[in-house]
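With one protein chain held back, the other chains of the complex are shown just where they sit.
Chains: A, B, C and D, in written order; residue numbering restarts at 1 for each.
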Amino acid sequence: MSLQDVDRSILANGGVKAEEYLQRAGAKLRQWLSRYGLLAAFLVFWQAASSGGWINPAVFPPIDAILSAMWRGVFGGALLDDIAISLQRSGLAFVAAVLVAIPLGLFMGQVRPIEQALDPILQLFRQTSALALYPVFILLLGLGEASKVFVIFWATLFPLLLNTISGVKEVDSKLIEMARVYGASRSTVFRRVVLPGAVPSIFVGLRLSATTALLLLIASEMIGANKGVGFQVMNAQYNFQIPLMFAAIFILAGLGLIANYALVFAQRRLCRWSDVSI
Amino acid sequence: MSLQDVDRSILANGGVKAEEYLQRAGAKLRQWLSRYGLLAAFLVFWQAASSGGWINPAVFPPIDAILSAMWRGVFGGALLDDIAISLQRSGLAFVAAVLVAIPLGLFMGQVRPIEQALDPILQLFRQTSALALYPVFILLLGLGEASKVFVIFWATLFPLLLNTISGVKEVDSKLIEMARVYGASRSTVFRRVVLPGAVPSIFVGLRLSATTALLLLIASEMIGANKGVGFQVMNAQYNFQIPLMFAAIFILAGLGLIANYALVFAQRRLCRWSDVSI
Amino acid sequence: AAQSPDQVTLRYLASHGSISAHEFASELGYFDGLGVKLENVGYASGGPESLFGLASGSVDIGSAATPAVINSIASGNDFVAAYPTNGINEEVKSIFYVLEDSPIKSIEDIAGKTIAVNTLGAHLDYAIREALQSKGLPQNAANLVTVPGPQLEQTLRSKQVDIAAVGYWQATFNGQIVDHGGVRAIFDDTDVLGEIAGGFAVLRRDFVEEHPEAARNFVEQSARAADWSRENPEEARALLAKILDKRGENGALAKHWTGFGLRPGARATERDLDFWIGVLEREGSLPQGKFKASDLLLRTTASAAAN
Amino acid sequence: MEDVQTLQKGEIALRDLSKSFQIGGRSLRVLKNVNLDIRSGECLAIVGASGSGKTTLLRILAGLEAADAGKVLIDNEPVTGVGNERAVIFQEPRLLPWQTVLENVAFGLEVRGGHARHARERARHYISLVGLAEFADAYPKQLSGGMAQRVGIARALTVQPEILLLDEPFGALDAMTKLTMQDELERIWREENVTMVLVTHDLEEAVYLADRVLVLPKNKDGNPKIIEIDLARPRNRSEPGFVQYRKDLLREFGLH
Partner (left out) sequence: MEDVQTLQKGEIALRDLSKSFQIGGRSLRVLKNVNLDIRSGECLAIVGASGSGKTTLLRILAGLEAADAGKVLIDNEPVTGVGNERAVIFQEPRLLPWQTVLENVAFGLEVRGGHARHARERARHYISLVGLAEFADAYPKQLSGGMAQRVGIARALTVQPEILLLDEPFGALDAMTKLTMQDELERIWREENVTMVLVTHDLEEAVYLADRVLVLPKNKDGNPKIIEIDLARPRNRSEPGFVQYRKDLLREFGLH
């Protein structure tokens, strides 16, 4: 028995035969199926149900009709503008929410009096619907981009804020004590202990908020807009252009999925330490 | 010096003089101010701005007008029905979301293949707007309660699910190992280790979901309803009854605040161990 | 009311602060004894929610603006347009308002200005396009933004838009704006579109086939109620106020109501639909020549006779 | 004890056990071809330098870690995971922070399906045994380091396993408490015929409690060594034989 044999692990990379390639492809396929099988099945079922007439194809158009509407919209260029302006609105709101919620959450989670003072009013705000308050926002911010971005920001703020506060509170107090003993300033404790410790929770908040930012496009582009993916959803619905409506919804969902997996990926990169031994 | 003096702590409860009462009242007041001062200031500012005419009182009616509309609605009994039916819708949706999201989240957080299989489709669903899909839900579920509850359920599910999954993943794996070593079945590990460990995160999800359940009332009662607080918000807006609209919004916010603080209280009771030494 | 053995109940969605001819007919008792009964199952906040309800079988009467009706049928729903629910004529019209002191005086001035409309791709949108075209301006010369009815006045007065287009069906909002004063009308949609229907009540074809009598009675009595309301506008407003109050809405708003804007007998013309079929074909959302107005309209003996 | 050995279960066999870890792209070999038979009812101590693989070996025995190669047999059955015949005292206390001392100690028995009231009773017994009767209702946050460790010990004893795996159980205890606990452990071992694998840094403890001591080598090419402790029980720490064994072990570590 020998211990502590520190040797470089050598990647065995000999000639791979055709069989092996096949086997590997099979394994890849199985893996893909176990991940995306359900999703694929859902889409196949939809297509079959719609074109087979089990569900009303006027309300649930077949996937191919949706895709062709999307294709025409995107490559005809019509929807590209919508996507650009919507991304700008959501992006601004999301960035603003991040810039407000994370520092505020870090503070509120750490400093009890601040939390006590801010909590009631923030909770009240949280409970008021951005949708219902839209007239109020228009009054204060006008019909332009500001009110749209603000409506989205408003709804996007709270999932992130709540998750950040909770994440901060769950950080191991022993580590904070350790940092304090070594003379870390409050901001250093935040940066080096509290923030990394709250990362998983903050990322849940980020993922919820990113989704909210995109979903709120529909509500915020209901007023004072003539462009945007959310506008297209409601406008297509109003004019009963269902494939176009679904195309716009799918585009929103696609953007949401991209944002979600980008955040999941970012979290994995940041938290590589947590599965170093795998 | 004596160690380990285990003696019952005696509550010193002698005669309290008038001054002391005053002092205590002062301290209470200060405490109240530090908690609710900001909120009170906000309401006072609103009232002044509106009745002073700094902001358009047609859009921001003064607080007293709102309160009197609320008073008439609630004590006239007109809004009571709305509150009852809305609470029923939100309550059903919330309970359903809890019953689905927590077990599902516990599973997905613990069992990697299940997470891998369900994640893509759930993420897709999460990114699709309940608001935009409402007309589609009507096709599947009709115009009655089912579709309203389902729209709320749909939006309420995901904050809870994501927070539960993340909470489960953050549970100290050393404790799970310990439980496994003692022969705990999977369900026992869930119940006695994973669930209590994920409580803080689950409660954030519950609080976000409870708010969502109430806010979605406005969207869900926009179609096919003639009762409900959310319905009243929109109906009052279309009928130029702005104080009534705000009254309905405030009632929604109030219900949300109650739900929020009830959950905060419940979490504190459940997690008494975490501040035993305070 | 006499209960005939084959009583048919038609469910429908009401709309905030407004009324349809069939609701009047029901309130006036026109359906009594004819085996037709209406049932309000809630509200729709504008848009074609009722068409989705109709497709799902949750309601039996849908109603929506003409392009939505055409699209819904074109996309495979087996619907028929029963009768026009509203339209524009000399009494009922959509008006384009500006603030009193605005430099905008006529259609020529609207180029480059911001106009609030309730939705794009529909009646007001095309009214503006026609207006611009009639003056030799490009159709997209004005900047349209969507603003829901309740916020129209607010956005105009706070100068967030230059022009507020108040639809002919938004009588209450129109009344409010006029009551509060300080605004000036620059043109209306009849100037450019002439008389045309704006929206239709829609029935499912299988429903019509199953209950031809009820469908015919529904159309005839609704038309009769529309005629009554045109001939007795004061009584009609009083009745509307009563209905609104009964529904728990604001009956005081009934005084703004100007009527349905329908032809006698709620008659539909081919142009009501063909105008929109043309628009949709030009946009490419309808195949060329596939739909004709006559395919979409419900033919009852009454409406056939009126044609 | 020899006479009951055949009736008793808890025999462990390690066959060609190897284990490596990946650290920063490098592979670190921790165990290499370990072969060992642990007799039923025996007390085997494992000593070795910090990082020599003691905990890793114990985790493999517990079924918490899979070996890269080789296998572990318990009563001739290969180990594939955790098992109810084994209990572990971890190097850290691993207490559930949301449960009191009593609940933590009863935990092991309860999750095995034991009757809750019975579990609590037995838990109370072992809590007294580790000297924490007064703290039965305290939460882990309220305990000192050594107290928490004793709770972990009580929890493992409460389930009365056939095989007890101990990872430095008395490391955080003061001299006096440690001696008491060692005597208690020996008594339990004797009375209940439990097979014990005891990882320890305290060589005196190893000589006092173990039948045999496994010394894991410090340098990677060394071989593990087994030292048989041939002393009558109860052992006396100051008798010359005892002192000699202790010296021998120290020499294994390169001391004196």
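Observations on the structure shown:
The rule we apply is simple: a contact is a pair of C-beta atoms (placed from the backbone, for glycine too) under 8 Å apart; a residue touches a chain by one contact, two chains touch by 3 or more.
Quick caveat: nothing in here was measured; it's all calculated off a predicted structure.
Set against the missing chain, the residues D:A13, D:L73, D:L179 or D:L231 yield one that touches it, D:L179.
Within the set A:A48, A:V74 or A:C271, the residue that contacts the chain not displayed is A:C271. If you put the hidden chain back, the residue from A:L99, A:I114, A:M178 or A:A262 that touches it is A:M178. Against the chain not displayed here, subunit D makes contact via residues 21, 23-24, 47-52, 54-55, 91-92, 135, 137-138, 142-147, 150, 167-168, 171-179, 201-203, 218, 250, 253-255. Listed here are the subunit A residues that touch the chain not shown: 6, 174-175, 177-185, 188, 192-193, 196-197, 271, 273-274, 276-277.
Please note the rule applied: only the chains that are shown with their structure count from here on.
Subunit A and subunit B have centres, each the mean of its CA atoms, that are 21 Å apart. Chain centres here are Cα averages; for subunit A and subunit D they lie 47 Å apart.
Listed for subunit A are residues 56, 59, 135, 139, 234, 237, each touching two or more other chains. Among the residues of subunit C, those in touch with two or more other chains are 48, 52, 55-56, 150, 154, 158.
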